[in-house]
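A protein chain is absent from this complex, but the other protein chains hold their places.
Going in written order, the chains are labelled A, B and C, and every chain counts its residues from 1.
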Amino acid sequence: MNTRPETLIPVIGVITDVRLDTPDIKTFRVVTPDGKKAFDHRPGQCAMLSIPGVGEAMFSITSSPTNTEYMEFSIKKCGCVTEWLHQAEVGQQITIRGPYGNPFPVDDEFVGKNLLFIAGGVGLAPLRSVINYCRHYRSKYGTIDIVYGSRSKEDLLQYREIIEEWATDEGINVHLTIDREQENWDGHVGFVPNYVKELGFDTNKTAVLCGPPIMIKFTLEGLRSLGFEKTQMYTTLELKMKCGVGKCGRCNVGSKYVCKDGPVFRFDELDELPDEY
Amino acid sequence: MQVNEYKPLIVAFCCNWCSYAGADLAGNNRLNYPADVKIIRVPCSCRVNPTFILRAFQKGADGVILCGCHPGDCHYTSGNYYTRRRMSLLFSMLDYLGIERERTRVEWVSAAEGAKFAATMNDFAEKVVALGKNKRLEDLRCKK
Amino acid sequence: MQKITRDVLVSKAISLLEDGNVSHVLGWRKGEFDYDITPSVFSEKEDIENNFVWNDFCGANFSKYLVQKTRKLEGKILVFLKPCDTYSFNQLLTEHRFDRDNVYAVGIPCEGMADISKVKKICGEGISSIDFDGDNILVNTVYEDAPIVIDAKSVLSERCINCKSKKHVAFDELIGEEGEIIESGRFDEVEKLEKMTPDERFEFWQSELSKCIRCNACRDVCPACTCEKCVFDNPKSGVENKAPANSFEEKMFHIIRAFHVAGRCTDCGECSRVCPQDIPLHLLNRKFIKDIDNFYGEYQAGAEVGSRAPLVDYTTEDVEPSDIFEGRNG
Partner (left out) sequence: MFKSSLNSINEIFAKIAENATLYLPSDNKDGNAVYTKWENGVVWSNSLNTVKSPKDFFFPQVEDMMAFKTEGKNIEINDIREESEDFVVFGVRACDVRSFDILDRVFLVDPCDSYYANRREHGIIISVACTKPSETCFCKTFDIDATNPGGDITVWKTEDSLYWSANTDRGRELLSKLNLEECGDEAVNEQKAKTEAILNKLPLANLNTDGFGGDKTDALFDRPEWKTLSESCLGCGTCTFVCPTCQCYDIKDFNTGNQVIRYRCWDSCMYSDFTKMAHGNNRLSQVERFRQRFMHKLVYYPANNDGIFGCAGCGRCVSKCPISMNIVKVMKTLGGND
């Protein structure tokens, strides 16, 4: 028997709760069979979930590390593994391994800074972990602004948590927007990049972006026009991954592996990499 | 292991309109044929892609038989004519690769031929038993 | 040694290019060692003059490139076709894989291509240059002072020894003399295998196919394999098969691939040429061709545009699968 430790061999996770967040996004709560959290993680890190016979895929951990009881994953239905997961019921076992990747610098660069989170669609999933972490250690950070946009009101992820918890916290400003006008929505309507420009943030903030590539591109331009430096903006990338530990060779952008050296990158770091993500 | 203890696994692809009904009739008439024959119903014999046949062997079949309507009687007019050509070529190729030719067969069985169905299966099973386990087109992983 | 010289092709290409008849030329680009020739698109006169080659190592069949290049490149493409390539050309046209109007085909005679691995078996490693002199190939190596003289006939590649046709079945223009369809011995090997016992055949194929590393070169070079997504690459096909995990999967891939091109394979021999493991893949395709000829009458894929492939056709009198082995041992 080969008894060397092996990161590619997962442990069992049990889905203890499934929440339908939006028409195509569900949030899954996962613990080990004995009811514990499978492993500790840092905000922004990812885990490999798999269903034997279906496949394995990388997901960002949406719950905050400060939650010591379970992990949550907000997963959009878009491929084989995710479609299968969306049909899973409570009690279903899956496999889980991780944590992978580098976290957001919540305990160094972020400390003492005003934070601006900008997310689009399911891009809120990785940021929720950071936002809740920062809320937990509220005194370590300055003001927190959250700009979040989606196609429609129904497509806003974690809507209740945003409205009932985040928006009611002191020092946290939540700015929601949806793409098109719709009934019973009296908030802002318009795309995230434009909204960010309209809001016209001060540059005394560290920005964290996550969302579809096109949103990132234009939001980045918007923030730059507001005077933000690339060194004060972060994002998290996603590419196809198989091993999660920088060996299978497919998630590289230039010489950096997203699974090992990312997924969190500062924009000035991304500038040094070839445009292939 | 003694030969008579050996139970082959036989996959029979039967077309919905003739052969499957033929198998039904065999059952209704209480005609005996080996329980090792596993029937897979297909809309037409020409639905059976060569990969199905190979897949059956991979997953542990010792013999694969394909049954369809008699030529000229296809529910879809010409499906079984195509089957005839495909299977002739495929079986010839399998033989060429050294796979025993008695492991594969095509038989035309109509809905009225319950007796023929049973007789065919008995005969086919006998031939497969004589050959023994499928060793040449097996996937060892599937035996674990 | 090819009878048509490189210069004839170069001047043809340049004149067509300069007249504006074509805007690109699909030809063979010079490599590092006189034998490692790369298929390439030329569009500049100087490039053609300096880098176009035509010799006994220009084996690549350009027909399949037309599928992709006619979609991507503006203007007409000049393609040089050896007789065997014209069959693939027609077959692709039959399957509507590219637009004939975008191509200007120039047929060139071929005296057979050399197999570099056969050359190396004679002269050894360390080739520094290769020259051609009449029917001989002169190989200079770093180990010998004098060139090693090799009879070009003795190093012909397998598909050229068994050349089925020196006749071009498609072209807009022909350079040199037209050849004839040849009575080849291309089914001799197949017959030899058929005469073996099943055990021997199994042994033979088991040892050949177990060499497969599933690099997919045979599939990717095959002019008949033009599916946008191969079943073996598609997880949803249920037969996805990426690696030669065991002897079953090796056989599965090659049987199904041969079956998929049965009736469409023109026997151009590219699969065997590119196989890094020297698996005689043409013997699978030729078995299908031979069987088709026997069972359903002679049929040469690509001989004419628009012909109906045997597997999408039938007659009510076709041979029964139970009768195919009649009169054969085994």
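The working rule: contacts are C-beta pairs under 8 Å (C-beta built on N, C-alpha and C of every residue); 3 or more make two chains touch, one makes a residue touch a chain.
This one's a predicted model, so the numbers in the text were calculated from it and none came from an experiment.
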Check your understanding: Where does the absent chain make contact, in terms of the chains shown?
Key -> A, B, C
**Study point:** Selected residue (touches chain absent from view) among C:G31, C:G75 or C:G176
**Key:** C:G31
**Study point:** Touch with the omitted chain, as defined above, among A:Q87, A:S139 or A:S255
**Key:** A:S255
Review point. Since one chain has been left out of the picture, which residues of chain B touch it in the full complex?
Key: 59-60, 139, 141-142, 144
Exercise for review: By the contact definition given up top, give the residues of chain A that touch the hidden chain.
Suggested key: 1-2, 4-12, 52-57, 78-80, 82, 89, 91-95, 238-240, 242-243, 245-252, 254-255, 272-274, 276-277
Practice item. By the contact definition given up top, give the residues of chain C that touch the hidden chain. Key: 31-33, 36-41, 60, 65, 121, 124-128, 141-143, 207, 211, 213-217, 219-221, 233, 242-246, 273-274, 276-278
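FYI, only the chains that are shown with their structure count from here on.
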**Study point:** Chain pair that, of all pairs, has the most C-beta pairs in contact
**Key:** B-C
Review point. Hey, how far is the Cα centre of chain B from the one of chain C, in Å?
Key: 37
Revision key, fill the gap. Among chain A residues, those touching two or more other chains are none
Exercise for review: Quick one: which bits of chain B touch chain C in the complex? Just the residue numbers, please.
Suggested key: 50-51, 54-55, 57-58, 71-72, 78, 81-82, 84-101, 105-107, 136-141
Revision key, fill the gap. Touching chain B in the complex, chain C uses residues 190, 193-194, 198-206, 231, 238-239, 245-246, 248-249, 251-252, 255-256, 258-259, 262, 284, 287-288, 291-292, 295-296, 310-316, 318-322, 324-325, 330
